[in-house]
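One structure follows; several queries about it will come next.
Yeah, one chain of the complex is gone here, protein chain that is, but the others are all in their spots.
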Amino acid sequence: MSELSLRGENLHLWRGERHVLRGLGLEVAAGEVLQVTGANGAGKTTLLRALCGMLYLEEGRIVWNGVNVRDDMPAFHGALTYLGHEPPLKADLTASENLRYWVGLRRRLEPARIASALESVGVPGVASELVRTLSAGQKRRVALAALPLLSVPLWLLDEPTTNLDTEGQKLVGSLIERHIRAGGLAVAAVHHEIFVSPQHLRRLELSKS
Amino acid sequence: MSELSLRGENLHLWRGERHVLRGLGLEVAAGEVLQVTGANGAGKTTLLRALCGMLYLEEGRIVWNGVNVRDDMPAFHGALTYLGHEPPLKADLTASENLRYWVGLRRRLEPARIASALESVGVPGVASELVRTLSAGQKRRVALAALPLLSVPLWLLDEPTTNLDTEGQKLVGSLIERHIRAGGLAVAAVHHEIFVSPQHLRRLELSKS
Amino acid sequence: MTWTWFHRLGSPPHIYRLATRLTPWFAWPAALIIVAALYGGLVLAPPDYQQGDGFRMVYVHAPCAWMSLMVYTTLAVASAVGLIWRMKVAYAVAASCAPIGASFTAAALMTGMLFGRPMWGTYWAWDPQLTFELVLLFIYLGYMGLRSSFDDPQRADRASSMLAVVGFIDVPIIHFSTTWWNSLHQAPSVLRFGKPTIALPMLIPLLMMLLGFTLYFVAILLVRLRGEILRRERSASWLREAIVS
Amino acid sequence: MSGSAVLPAAEVRAVPSAFDVAVLALARDLRLAFRKREQLIQPLAFFAIVTTLFPLAITPRLAQLREVAPGVLWVGALLASLLALEFLFRDDAQDGTLEQYALSGRSLTWLLFAKTAAHWLLTGVPLALVAPLAAGALGAPAASLPSIIAPVAVGTLALSLLGAIGAALTLGVKRSGVLLSLITLPLAVPILIFGARATELAIAGESFVAPLELLGAFAVLGLTLAPLAAAAAVRISLE
Amino acid sequence: MSGSAVLPAAEVRAVPSAFDVAVLALARDLRLAFRKREQLIQPLAFFAIVTTLFPLAITPRLAQLREVAPGVLWVGALLASLLALEFLFRDDAQDGTLEQYALSGRSLTWLLFAKTAAHWLLTGVPLALVAPLAAGALGAPAASLPSIIAPVAVGTLALSLLGAIGAALTLGVKRSGVLLSLITLPLAVPILIFGARATELAIAGESFVAPLELLGAFAVLGLTLAPLAAAAAVRISLE
Partner (left out) sequence: MTAFFRMGGYAQYLWPAYGITFAVVILNIVWARRTLARARREARRRLAVRDEPVLHGEEV
């Protein structure tokens, strides 16, 4: 019970008229990252959103540390962070303000930590620039900087490497690696290779219905 | 003069306080694709938007077939298509309606060609689905389907492989390859390898200022 | 043990079969009663001493107005039941009510306006009851708009149910406004505490109309309910059985 | 001529005329509006709500309402039309459609004309059809109601054309919002005044030809000038 | 306990209180509003435009204007407040902020309370301060002007709270648009009626304590119930 774990059992879900998830099962334990792959439209985004409770499951259940998440949604939400296709940044706030308000909802934060987080994702210079003026990849990096700051055990990442250059794609790998080494767990939908050591990596291939 | 060519000479451009393009020169001829690379924030998007006249150049000029584009903007625009970070699709129209209205501005189109274009980018089933309900990669593929339909000689593509699976990334390569073999030319900002034969490929590396 | 009926009530397959079986038992009596009431109201009832033959409009106006309120009450009660007991079928009932209620609210407004012209000399007045009947139409539209803008029926159910419950305050306002404010509109003469205040040959067709429309409402509701249940139930094997029949 | 493979002669002939393009753009906006029904009912709902709120807030006495009816009607119509205008352009700016218009090499005059026409068809015409109902509810005599339609129809056409210029000017601005109102409304004052005057005369049962003709003159002026001005404005804001 | 590395004991103590979170959310909305100045002036501009257009559209005779002044004032305030409400929530829904709120595991009651407070501070308070000016322009006697402020301030507070419920209900909806108005306005009718009544009495120089007390009662009721109802609505629409 003290080990963190996420399990999905017999997940069924329709989007519109499409039966996207059909009896899917998955399991991730602390120290592991589950890479979800599959062709475009296979249901990766759907799966991630269902895992964090934003899509209604027709059947099946999601179990976090042995407890059905329906029974204590706030606790589950408090333990996870979800990063979708679009980085959730306010265009009219600066990068560091964005992090302050986003992370500040969950953790007290010293400003110094924000600065060092931005530096660790390779955009030290943008702290006081409006997100509106950042390039696509810079925006993505700012969003990634929030992950370690939040210090929650479960990361659900939907194509976190979008718009990143090759160096940035390695960065995502090392962020995840550091997280799972510290006992966290992650589910990531990524098309190409994730740069983490293979013993931590598990794969789930979704096939198109 | 009969050969198509695009040339940028001594391009200078500021974004806010940053001098992003600093005396850049480039040249692409018919049958070639210029891959623009560079770290996040290096100025790839800026360059592409400047090339199609949507950003104001401080200095320098863009020459299309030997003519400064400022002298005949509509003709130049009529010869190019620009695909940015976000696919320009209406969420509340279906995939084929989107193509009909987007491409229809420039070319008369039979419905059959739309269907075959969607099939050639691997999403034959989505023709009559609202774009709102498509996955990120499916949206991107629909936008890519417009490129050959437009039949314009110059393609300016900003990270056209975003959100695509590996098969989709090959698809972008083969679309570009077919286009330049037919005498077209393309400028594409892509972080990883573009799948086109090396003799057609030229590279331009932007360094961060 | 005593709660089994309640659980059966919450079971979609049971309700689906029940609805299929019951529909004709409401539909045919409704048709007969309405036709009889039409004859009674248009032919048998004597002209009103004040309003002449114009009063016969009440035989359509009052049922429409009655439907607008009764259907909303059903909607709100079903919504509350759904929110409290998390009963799928209750949400389905609520969702089925809305289009019916909205259309009859519109009809009540229109027939009221046609009634108003000869009686008050104007199609419309900003009288509390009339105004809040219009507001009721807006509430129905808001409810339906809210429902249709969710992709996910479960969320649509819960969000719109809350709106339905909050919006219920409008119903007593409409019903009692004629008593609270002295208004143009006629105070309730049938649906009041104590004895009705109109003559019997006029009253009987009116009562029959109200009864007929109520039965009619139940019949329509049952048909719509089946559709709603089918739309919600995706997994059960009885689906096959249900659509084969 | 390696370019010929990309642009074969047959394709060149297949380029649609400016008028075809306008029809296509109009068809697109109409289809979109009918699909997003809320965009279709938004102006009407707004107008209905405004005209319902006024009697509740002022006085329910019809005699008194009748005097302010033209004002309520025209302020409601003006605001409804303007809100819809912002909507119509904002969406296109956000999803990149306007960028594609500007980069198509086609005449923006016609494209903007089509958008303006769509706007009028989707807001002006429904408003004109609903205006008699609202006027009736505000105490206008039944006989006067049919004559409410014409001034509103013509006035909203002039408003749409005027609004198109404003929308084009704010096109380069990502979040136009209030800016559009600030630019357009002062210029719309004459339309408001003559429109309200025409409605007032119509309600009183008198001849409203004079103000209607003035509204018509505005509309004709707008028809000839507005698309040109709007296209110039777009070219400026996208240069 | 491998989880402890991810959530060390020190970090757990560093979780901010619900009140801190609300303050943070409020600070964020205010900062954003002051940065996007048009969001700040939008309600005021809208209100100013409505109250300016009205006299132009009806007769400029002050005596008559004075009679409709409360109605114009309140309809203007109601619409301005509502438009801003839509603005405040739409942006957050579009850029994923609300999703992050909902997935934060924190009490939504406080977060929504903060958003409501921000809305009132950014629209209700400025409107209340500007209302006397508008009333003066509509012919209210100078002596009555200061007493215009209180009813508008209290009424807009009640409106903000009511609007928060509507906004919370439409939170799961991507394109809320007219929906919010359609949901909120019917329920706002009592506030409008009593607000206009209070203003009418204030302009006439009479005591407006009775309707003001009613408005106050609405506001207090809203303060106690609305955040709870709104949070329930959010939980429902994001469950």
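Chains here go by letter, A, B, C, D and E, matching the order in which they are written, and residues are numbered from 1 within each.
Definition applied: a contact is a pair of C-beta atoms (placed from the backbone, for glycine too) under 8 Å apart; a residue touches a chain by one contact, two chains touch by 3 or more.
Note that this is a predicted model, so its numbers are computed, not measured.
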item	value
Among C:103, C:148 or C:186, residue touching the chain not depicted	C:103
Among C:33, C:57 or C:137, residue touching the chain not depicted	C:57
Residues from chain A at the interface with the omitted partner, ascending	14, 17-19, 22-26, 38, 42, 202-207, 209
For chain C, residues in touch with the removed chain	42-43, 47, 52-54, 56-57, 60-61, 63-64, 99-100, 103-104, 106-107, 110-111, 114-115, 117-118, 216, 220, 223-224, 226-228, 230-231, 233-234, 239-240, 242-243
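Keep in mind that, in the parts below, only the chains that are shown with their structure count from here on.
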item	value
Neighbouring chains common to chain C and chain E, by label	A, D
Length of the shortest touching-chain route, chain B through to chain E	2
Per Cα centroids, the chain farthest from chain C	B
Chain located farthest away, centre of chain D as origin (C-alpha)	A
Interface hub residues of chain D, defined as touching at least two other chains	36, 38, 49, 56
For chain C, residues that touch 2 or more chains besides their own	131, 138, 145, 149, 152, 154-155
Chains grouped in pairs wherever the two touch, ordered by label	A-B, A-C, A-E, B-D, C-D, C-E, D-E
Parts of chain A lying in touch with chain E, wherever the complex brings them together	2-4, 30-31, 52-54, 73-82, 84, 86-93, 97, 101-102, 104-108, 151-153, 179, 182-184
In the complex with chain A, residue positions of chain C that touch it	151-152, 154-155, 234-235
Chain E residues touching chain C - in the complex, by the definition given at the top	165, 169-170, 172-176, 178-179, 182-183, 185-187, 189, 229, 232-233, 236-239
